[in-house]
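Sharing a structure with you now.
Heads up, one of the protein chains got dropped from this complex, but the rest are sitting where they should.
== subunit A ==
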């Protein structure tokens, strides 16, 4: 049955991106950059409203599924994307990358991410993932005249294609051994006939491909280089929306078609999670570039989020979703700080450039310090609760070793977050940064306030995450 209503947000976003593309083309060159950008933000806001007010249900002969889980993730993705577009506008104009295609590519990537989290068929999963990835490869290299950006785009493209290849190979295995690409049919086949060797191999390949997409160790090699080389607002975008979409997709695949064989994939997730947490915290210790630091930090965060998935329970999924929500807020705030690191009209990216920020810009330093404390997971900030929920879920399902390793790496990672704070508060001040744009200050302030007051008002996030998680276990 063609049930178009449930896919309304995606259809709206796709049509809006086409309309804006026409607007950009016919108003000529890149004068329309600002108009198109704000229109893209407006479209994303409307899409959020459509998602919230939309119906649950499945469409397109079972290839598309809008359930509370998908809708929760779509709200996070759209929020992240919209903020990413807003943060990139000033930067793009100053760095001469203000091309109207940029917001349109981000919109198309967002459509891909929405399709990913709504996928209930291997084919729709793959097409959504490719739509997202292809748009991201291009925006990584959008400053085509700088060597670092093109290098990062190329690297991302080549390694991403290999990951897509692995994913497809795994899918073909699963299709061959279960006879369908539909998640429900696969799930039935697996629960009735047990997990055959072929399906298991397919499962391993699919997980490897997904690990690459969310940059979990040992498939993380591209992350630091791409984060460092891509223009900063693009990095900010990479660190937020695609991570949320990738992890949501991971949860969807693990607990959709393979929900009955948790014991078989749990060990893979546990291993990947431990490697990511350990590598994310130890490799970050000797980074001096703040974008590279954020890359390793994101690898570590993916590890923590996967702890919740490893639990394989409803509480675990809820913990992952809460973690993603908090991660989104913290990262948006931190990247607003990184985007304000300009001196004499040039971007600076070293941690040492933050020296003495407490004296040159006390408010920004305070916000950064709070964000870093939250990333490190120090109570009563929001980051603590994110970690608390995932570790609690892991302990409840008996993964005590995993939780302990998580705690230890969390302490190690606290070192490099605290180092940033130390540099800001105790090092000799260097020259102050240029004045910020209003939008960066607002985003920074709002993100900081959210992570501070989360302890008093956790319910909006935790309740909707609980509803989303239960929908995954409902059937």
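A few points about this structure:
Definition applied: a contact is a pair of C-beta atoms (placed from the backbone, for glycine too) under 8 Å apart; a residue touches a chain by one contact, two chains touch by 3 or more; residues count from 1.
In the analysis below, contacts and distances are computed from a predicted model.
When the unshown chain is looked up in UniProt, the name that turns up among "ABC transporter permease", "Potassium-transporting ATPase potassium-binding subunit", "NAD(P) transhydrogenase subunit beta" or "NADH-quinone oxidoreductase subunit J" is "NADH-quinone oxidoreductase subunit J". Summary of contacts with the chain left out: across A:146, A:196 or A:360, the touching residue is A:196. From the set A:46, A:134 or A:414, the residue in touch with the chain omitted from the display is A:134, counting the whole complex.
When the omitted chain is restored, the residue from A:42, A:165, A:179 or A:379 that touches it is A:179. For the chain left out of this panel, the touching residue among A:31, A:144 or A:435 is A:144. By the touch rule set out above, subunit A reaches the unshown chain at residues 2, 7, 14, 18, 21, 29, 59-61, 63-64, 99, 101, 104-105, 108, 111-112, 115, 123-124, 127-128, 130-131, 134-135, 137-138, 141-142, 144, 153, 173, 177-180, 185, 189, 192-193, 196-198, 201.
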